[in-house]
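Only one protein chain is missing from this complex, and each of the others stays in its spot.
== chain A ==
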Amino acid sequence: MFDQIKEFASGFFVTGDPLIYGADVSILLVTAAIIFTLTYFKKWRWLWREWLTSVDHKKIGIMYILAAFLMMFRGGVDALLMRAQLAIPGADFLQPDHYNEVFTTHGVIMILFMAMPFMFGLFNIIVPLQIGARDVAYPILNSLSFWLFFAGAMLFNLSFVIGGSPDAGWLAYPPYSELMYNPGVGQDFYIWGIQISGIGSLMTGINFLVTILKMRAPGMKLMKMPLFPWSVLSSCIAIIFSFPILTATLALLFLDRYAGAHFFTLDGGGNPMMYINLIWMWGHPEVYIIVLPAFGIFSEIVSTFSRKKLFGYQSMVYAMIIISVLSFLVWAHHFFTMGSGAGVNTFFALSTMLIAIPTGVKVFNWLFTMFRGRITVKTPMLWTIGFIPCFIVGGLTGVLLSVAPADFQFHNSYFLIAHFHQVIIGGVIFGYFAGLYYWWPKMFGFTLNEHIGKWAFWFWNIGFYACFMPQYVLGLMGMTRRVVSYGWDKGWWPLNFVSTIGAALMGIAFVLQVWQIIHGVKHYRKNLDTTGDPWDGRTLEWSIPSPAPHYNFAVLPQVEELDDWWEKKQRGVHKQLNNIAEEKLEPIHMPKNSGMPIIMAGCWFLAGFGFVFHWLWLTIPGLAGVAICMLAHSFNYDTDYYIPVKEIKETEAALRKVTIS
């Protein structure tokens, strides 16, 4: 009996690596600490009521961003492990198998469990506020989206200590990801982690598309909508068309692995190329999905901190829509070297280059927004300024890669690695940081320390260039991606060494950011945002107190112009808005909290775990739980309530009293 348990445990838990034992211990300690703190301070009920079951888009957004930061830590540690391994030739700090797992989880986590939730967090917090809405179109679905993402992310992360991590790269190309070469449970964790969170992403895409199309404040025509919701709209369109492809692709891979199907295997008529086409039909739009909202954020910030209207608003809108459509026509540029033939390669090379045109136009428009403006360089603006050169250079190397015959030399090399890190860190991550700093006071009601923020910015940037510029050269020196080590004879090591130092600097930058947040929370009383409009903003979210009351707007705004709040401030009518007249107030219709989403996501988690280990005894109850949740929810008619006028008055008085004093 004991032997049986021991045998099971040695296969079930990942053993033999001190790093993993360390992780085991820290996971246990953190869990214990959380449970102890919550119990000791009797906060369980508060946590459940205020956060876990909340359908408030702002709280869901905050939970997304918190999770994204945790995942950034995990993905960043992965990155540092890889860079440590590659700093010196022939190092055996990480064994090849372990190294393969590390780069795979780094990729998956950074794109799907860091960038995506970070983006969704910003969607959630800002979109309803900017379009003058009180919530998203489907609040419970929104909560479910978050919990599905969370369940998927946790399932994926569990593979680190239980069963073993996936090791077939972030897109898991077959045949390597098939059973014949990859028999462990790692790939199944990959499939189900992404699958479950992917359903959540798709639902978020639908939710925000509907929210933006149907819930704008009266008078806000589409062409009077701020740029950020526009960017969210174009991103959501791409989500709606691309995520079903991902779901289907992973489902087919799962059938191959679980049921012995032959969609992508080498025998039985399967074809791995089909997977590669399918996964990039999702994967390429995916990078535009995450970068488009960053474009929106930059547009808001450039305009606010230059105290000037955004230049070429219409061009910006069209450029984003063109990008979101074109992103579906370029996927084969990821495999120019797989022998598609000259005709196909030419088509995809040209369609890829085309994207540079609208993107270039956007850069010009940002520049000319600053032109003849009054630029103040606060942290959000600093990140925007840092973004421009970084993204331009990354864009240029992207155009270089799109020259199909030249890509035969860039493909799979460190040149490619440098390129996509430059556009994703320089574009996406800088953009989300800019957004986070910009909207932080709106989220929490206090501003963050600018001084620490600037230190973090410079560490990020110096670290970035030191890390990735050498990698372009390494690519041209013939260093291929995903190699665990290399010899002294190649001349690669000085550049790799510099690159590792750069990565460490970015690690320090992340610590500084965390410190900035802790510092902010500690001294929040000194840095209260009493006006609700700390940057002298232009759009509706700045017209309400910080942090926003849970119903957002006591009276729905009547929008007349683009940058409506700024225009009202110019005309001096904004003061009237602050004195909310009693007669205008009406009871506000709000959604009730619901425990269904978190329970349903928990059931998905169990089902996913069961699928991974082929445990039907767990899968079946898990899926049944999902069905029961749906059924129960469909019979739940008690989903909404009205906030009485008295309560609105009290809340507004409490929030705006600060304004008066």
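We adopt the following convention: contacts are C-beta pairs under 8 Å (C-beta built on N, C-alpha and C of every residue); 3 or more make two chains touch, one makes a residue touch a chain; residues count from 1.
Throughout what follows, contacts and distances are computed from a predicted model.
Trainee: Which of "Electron transfer flavoprotein alpha subunit", "NAD(P)H dehydrogenase subunit B", "Quinol oxidase subunit 2" or "ABC transporter permease" is the UniProt protein name of the chain not shown?
Mentor: "Quinol oxidase subunit 2"
Trainee: From the list A:Phe12, A:Phe73, A:Tyr176 or A:Phe241, which touches the chain that is not on show?
Mentor: A:Tyr176
Trainee: Can you tell me which of A:Ile5, A:Leu367 or A:Met630 touches the chain that was removed from the display?
Mentor: Only one listed residue reaches the unshown chain, and that is A:Leu367.
Trainee: Could you tell which one of A:Leu47, A:Leu66 or A:Ala406 touches the chain left off the display?
Mentor: Considering the complete complex, A:Ala406 is the one touching the chain left out.
Trainee: Among A:Pro18, A:Gly269 or A:Gly572, exactly one should touch the missing chain; which is it?
Mentor: Residue touching the absent chain, from the options given: A:Gly269.
Trainee: So that we can see where the missing chain sits, which residues of chain A does it touch?
Mentor: 96-97, 100, 167-169, 173, 175-176, 180-181, 266-273, 306-313, 315, 335, 337-339, 341-342, 345-346, 349-350, 353-354, 356-357, 360-361, 363-365, 367-377, 385, 388-389, 392-393, 395-396, 399-400, 402-409, 411-413, 451, 454-455, 457-459, 461-462, 465-466, 469-470, 473, 475-478, 480-486, 490-492, 494-495, 498
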